[in-house]
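And now, chain A:
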Amino acid sequence: MAKKVEFMMGNHAVAEGALYAGCRFFGGYPITPSTEVAERMAERLPQVGGRFIQMEDEIAAMASVIGASIAGAKSLTATSGPGLSLKQENIGYAMLCEIPVVIVDVMRGGPSTGMPTGPSQSDIMCAKWGTHGDHPAIAVTPASVQEQFDETVRAFNLAEKYRCPVFVLTDAIIGQMMEQLVIPEPGELEVIERPKPTCKPEEYLPFDMDKDFVPLAAFGSGYRYHITGLHHNSDGFPTNDPVLHTKNTIKIIERLDKNYDDIVKVEEFMTDDAEILVFAIGVSARSAKHAVVEARNVGIKAGLVRPLTIWPFPERHLDRILNKNKIKGIVVPEMNLGQMTFEVQRVAKGRCAVEGLYSLMLDPILPSEILEKIRRFV
Partner candidate 1 sequence: MSYDYAKYLRKGKLPHIWCAGCTYGIILKSLIRAIDGIGWAKDDIALVSGIGCASRLPGYVDFNTLHTTHGRSIGFATGVKLANPKLNVIALGGDGDMTAIGGNHFIHACRRNIDLTIFVFNNNIYGMTGAQYSPTTPKGAWATTSPYGMAENTFEITSLAIGSGASFVARTTAYHVAHCEKMMKEAFQHKGTSVVEIINACPTGFGRKNKFKTPASMLTWMKDSAVNIERAKNMSPEELVGKYTIGVLHKVDKPEYIETYDTTVGLKK
Partner candidate 2 sequence: MAKAERIEIIEKWCKGCEICVEFCPTGAIEMRDFKVAVKDLEKCTACMQCELRCPDFAIVIYKKDKE
């Protein structure tokens, strides 16, 4: 049977990916350049038995998706810079209370209202450290319309599997552009359904600190329990015990570390014999791939490391390549002033030079600019 192929906008592909993953609730607030996700969900959700709501602000939008998830619905919200800032309070809540939700951030120029229609990659640190306190974070980074779909499905799976909020960190170019999208058949991509608790309701410990994972019971399913944004005990009730607070915080962060191999996905392109690496995500990775090919054409052994998961940071992947190959240098093109470069430097630990290529110019970084940087390491 012929594949279903569409010519689709990146933001719409996110919405379709979410529906494929079983998303049945969207709570949002209009913000450029992410609004098309909301528009598509408003139209499509009722067709699959789900509900959409445009809330009164970004904060309420985030609150509503957490609420819906607690009541059992896979839930999505979408936003951009200023909206991400506003959502952070409740994102922290979802992190501490281990509530699966997916947050799409279509990155635009910041800070503040910044450059509403201008693409950027400057929310990388905001996705990781935007909310206060120590916490886990997962962020996936698509670089094409197809990946907008596929990675959104993966984001839902990760959210359910590890009971935490997951960011789809994309940008105004990938979100707004149109490309071919091959819509997978049902069953073609893995879709993880939320596990249900099997214990007796009176024995249910929703935040059991001594277990790696406890299924989240939906409100109304017969498991009555308490959720609080205060630090809590295994049973969900508040505790001031610093030992438990420490134990639980470490537990939810370590859950991601322990599952690094499952969570962190990286495309390694021509890295086998590479001596110079380009480390890039999203739209910058598209230029970077082009630059790597051009470098190879002129005999430079360049390779691309393209994370599809930027948080947890793909440090083990990078570490492995740095240990295996004799790397002269790493070029990090990014549409910000060095948010990823600092992380790459941290992992490189002085083993090679790390050179950032920063741009706030709203246009994608050009392959020629990246190639120029690659040449400097030759």
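Odds and ends about this structure:
Rule of thumb we're sticking to: contacts are C-beta pairs under 8 Å (C-beta built on N, C-alpha and C of every residue); 3 or more make two chains touch, one makes a residue touch a chain; residues count from 1.
Basis for inclusion: all candidates are chains of the complex that A comes from, given by their letters.
Not measured: the values here are computed from a predicted model.
Put simply, of 1 or 2, the chain that touches chain A in this complex is 1.
Within the complex, the chain A residues that touch candidate 1 are 24-25, 27, 46, 49, 51-53, 55-57, 59-73, 75, 89-90, 93, 218-222, 224-230, 237-238.
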